[in-house]
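The other protein chains are all here in position, but one chain of the complex has been omitted.
Chain naming follows the written order as A, B and C, and within any one chain the residues start at number 1.
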Amino acid sequence: MNTIVDAQGSGSSGGSGSHSLPRQAERGVGREEATSYLTAGHGVKSWLFTTDHKRIAILYALTITVFFFIGGAAATLIRMELFTPAGDLVSAEGYNKLFTLHGVIMVWFFLVPAIPATLGNFLLPLMLGARDLAFPRLNLMSWWLIVIAGAFVLYVLVMGGVDTGWTFYAPYSTTYSNGYVVAAAAGIFVSGFSTIATGLNFIVTTHTMRAPGMHWFRVPLFVWSIYATALIMLLATPVLAMALLLIMIERLLGVGIFDPALGGDPVLFEHLFWFYSHPAVYIMILPGMGVVTEIVTCFARRRIFGYQFMVYALLSIAVVGFFVWGHHMFVAGQSMYAGLVFSFLSYVIAVPSAIKVFNWTATLYRGSIVLDAPMLYALGFIGLFTMGGLTGLFVASLPIDVHVHDTYFVVAHFHYVMVGGMVSAFFGGLHFWWPKITGRLYPEAWARFAALLMFFGFNMTFFPQFILGWMGMPRRYHEYPSEFQVYHVLSSAGAVVLGAAYLLPLGYFLWSLRYGQPASDNPWDAKGLEWRTASPPPKHNFPSTPRVDEEAYDYHPPRRPPGGHLDHPSDGRPAS
Amino acid sequence: MSDPQALAEQFDDLGQQRHAAELGMWIFLATEALFFGGLLLGYAVYRHLYPEAWFAAARETEILIGTANTAILLTSSLTMWLAVRAGEEGRRDAVTLALGLTATLGAFFLGLKAYEYYLDWDNSLVPGLRFAFEKADPEHAEIFYYLYFFLTGVHAVHLTVAITAVLVVLFLVRTGRLAYQQSATLTVLGLYWHLVDVVWIFLYPLIYLPGRSQ
Amino acid sequence: MRAIGAFHGLWWPGILVWVTLMALLGLTWGLAYVPMGVFNTVVSMGIGTLKALLVALFFMHLKESGPVLRLAACAGLVWLAVLFAFTFADYLSRGWGPG
Partner (left out) sequence: MEGLSFFPKEASTFAPRTDAVFFTLLGLSAFMTLAVAFLLVYFCTRYRRGSKARHGGRVSKLIDLEFEAGWSLIPLFIFLFLFTWAAGQEFTLFYPPKDALEISVVGKQWMWKTEHPGGQREINALHIPIGRPIKLDMVSQDTIHSFYVPAFRVKHDVVPGRDNEMWFEAKEPGAYRLFCAEFCGTDHSRMIGTITAMPPEDYARWLDAQPTGETLVAEGRRLYHELGCSGCHEAGGSVRAPPLHGLYGGPVPLEGGAVVTADERYVRDSILRPKSQVAAGYKPIMPSFQGSIDEGELQALQAWIRSIGDGGKEG
């Protein structure tokens, strides 16, 4: 395990020696210019085979950006097709492949790795005051695995696609589908190992590598959210991997346990699939909650309201999230009694989510609030997640779910949680930590405009889909009866706005890499260890291991910002 | 030859590193439990739905080989445990000997398993390829055999990985390239080996024992 | 013989655990042929659990491990139980009629 130590590592780290107070040491003018992780090695190889968690985070960010735009292109075509009731733009088969591709890519190659593997990978060791993750080479391997997995999916895309929907329900996937089911499932199977490796690394790092003084209730809530996410990744993903392996073999060899023609029960696949896929939606929202907590506290200059409850809420969402999968199967021929149990637990899990929304809101009370772009995204998250969460109650109610199951109501519901929630949080986090990651400031005015545009575009796209679903429009329809057209046109028009809003940040982020103002170490005057090192951080994160002697989010009383604050004049009104 | 370096740079001390390695392996084992769990759930559901087919099919398995293999794996767990214990005391010869025995027992298991597969082929009990079952409910008996091959196959893959890992560590210890006394390598390797054993401990009564008393 | 020499002083208590494991294996093998109805399954799985517990506690050192490792070891099993319990909540109650 220890024989290969990467070559660049030995020079720059300052593991032993001076124990200066890090905060003062690095702020001073005469700070030693530690080489940043970006310049610590050159050439393609120094990136592709890096074990530095920050570089791996960048690799992940590039990878998922590519997939985000591929998935987004599929979504664009879907919305264009649905502009008219007739199936005139693409063939029925083409449409089915588009929504499958959109689902598969967005779920496994964007949403699941989005925050954990990029922001989480970059920030977790920094926030804990560690030099790296516990298993740096495992971390590198997990990126390579997702690249290989992505290659499978791109192969499927090039060869002609797959039309099972991201759910891969048997016996359609095992027997009736004409697409490249095996290759697609193999891709997801491999990506599962990537997810497991990442989750394992995060849990072990959080347990064993916290800086001195950082006891469990001083850990930033972003780390807690990643921890809770990692729990789900570890305990749910293997079951999906096995279910997909069974699908692959059943399709390849014609023997298996799902197809009724072989004596099997298709509902068993649904159990296995949703045992992963329901908790997986919490993989796709918990990290967003963590990001929003960091942002809200910083831009309200407030300690988070009810820190411990926030922790318990995160953990209970992660755990109870495993008990509710059957609410996807109320009409699938599952026993009604099991349905009742699942329905009840689905209501229960709404409680911790509600706690989180109330606590964020309460945090703003008596704050000192600045509405910069990250805060706009965070506020948008709270609003949209509230709607997404509340509509979750509709689908948890048996009679309503019987009506809206597999309709656009469900589509709208989970897009409110995942796009309105997770993607908003991802963009918020990207803006918030952009100066730390790149050492540059992004253009604030553009960013605020993009945030607002995204909010309006999103609502315009997906709110009409609630009505569509309530009216009875089933999902995955290539053609549809004309009475639904009004809402589809509204939705497609919104998608244009939303698409533009997603392209904007791509533009100004790239611009800022070259022309953005250099960022100070702590441009937001934020708490958290990640702000106590250079922007961008040196290869081993900290000149010396930081010591933690205060609670998380200790914004009381507001600390006087040091001179180097860039965007905002300091608050002239000290707390009374 | 100088002592190989034991401490990786992201850790502060050996204790932290050992703890991280052991915790990492335990967590991995938990995911392994759920990986097998998907298959075991399939087993449980169909056994619940079609008990007659299950008992009839399980009676046709090679119980002698299964029992012998269980004994072999349990013994290999003992030798693996010995290797870890010898490692703690820094007794290199004992470590290499115990690891060698462990790998040999593992290989022996695989050999018997292969022979068992051969017998199954001979008895036309291979779903999809060569399956003819005269007793009750051949369709669901085929599901039993499908799960049997799947479970034991996945287990055999795990065991192959474990044997390879044991051989690699054996080589590193023997050539002095592993600080086995400080690092957690032997402990972690042992945990993985024992997991392969534990999985088999459950597979044995599920595959070979049902329906024997009828 | 050389093997025994090389392991001098190391055998105990592993050999005791091994003997117990072997005895349990013989027991479960024999009991499988005794007609006990559903208890055949209960007994064979019970003995299996006992064997696994022995391996985990002694060979895998769980007896001396700290709480975090034990938690990790249990997590997989607890979640496995969740998977089984809720799936069987469906299968076992499918045939139930109204009240």
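Throughout what follows, a contact is a pair of C-beta atoms (placed from the backbone, for glycine too) under 8 Å apart; a residue touches a chain by one contact, two chains touch by 3 or more.
Nothing here was measured: the structure is a model prediction, and the numbers come from that model.
From the set A:278, A:301 or A:448, the residue in touch with the chain omitted from the display is A:301, counting the whole complex. Within the complete assembly, B:53 is the residue of B:8, B:30 or B:53 that touches the hidden chain.
Contact with the omitted chain, checked across A:80, A:211, A:370 or A:497, is made by A:370.
Touch with the hidden chain on the side of chain A covers residues 87, 92-93, 96, 163-165, 167, 169, 171-172, 175-177, 260-261, 263-267, 300-303, 305-306, 309, 331-333, 336, 339-340, 343-344, 347-348, 350-351, 354-355, 357-359, 361-362, 364-371, 379, 382-383, 386-387, 390-391, 393-394, 396-400, 402-403, 405-407, 467, 470-472, 474-481, 483, 486, 556-558, 568, 571-576.
Taking the complete complex into account, residues 50, 52-53, 136-140 of chain B touch the chain not shown.
Throughout what follows, only the chains that are shown with their structure count from here on.
Set side by side, A-B and A-C show the greater C-beta contact count at A-B. Averaging C-alpha coordinates per chain places the centre of chain A 38 Å away from that of chain C. Under the contact definition stated at the top, the residues of chain B that touch 2 or more other chains are 23, 27, 30-32, 34, 37-38, 41, 45, 49.
Residue positions 207, 235, 239, 268, 271 of chain A each touch two or more of the other chains.
By the touch criterion stated above, chain B contacts chain A in their complex at residues 4-12, 16, 19-21, 23-24, 27-28, 30-32, 34-39, 41-42, 45-46, 49-50, 127-128, 139-140, 142-143, 146-147, 150, 177, 179, 183, 185.
For chain C in complex with chain A, the residues that touch the partner chain are 68, 75-76, 79, 82-83, 86-87, 89-94, 96. Those residues of chain A that touch chain C in the shared complex are 207, 231, 235, 239, 267-268, 271, 275, 322-323, 325-326, 329, 334-338, 341-342.
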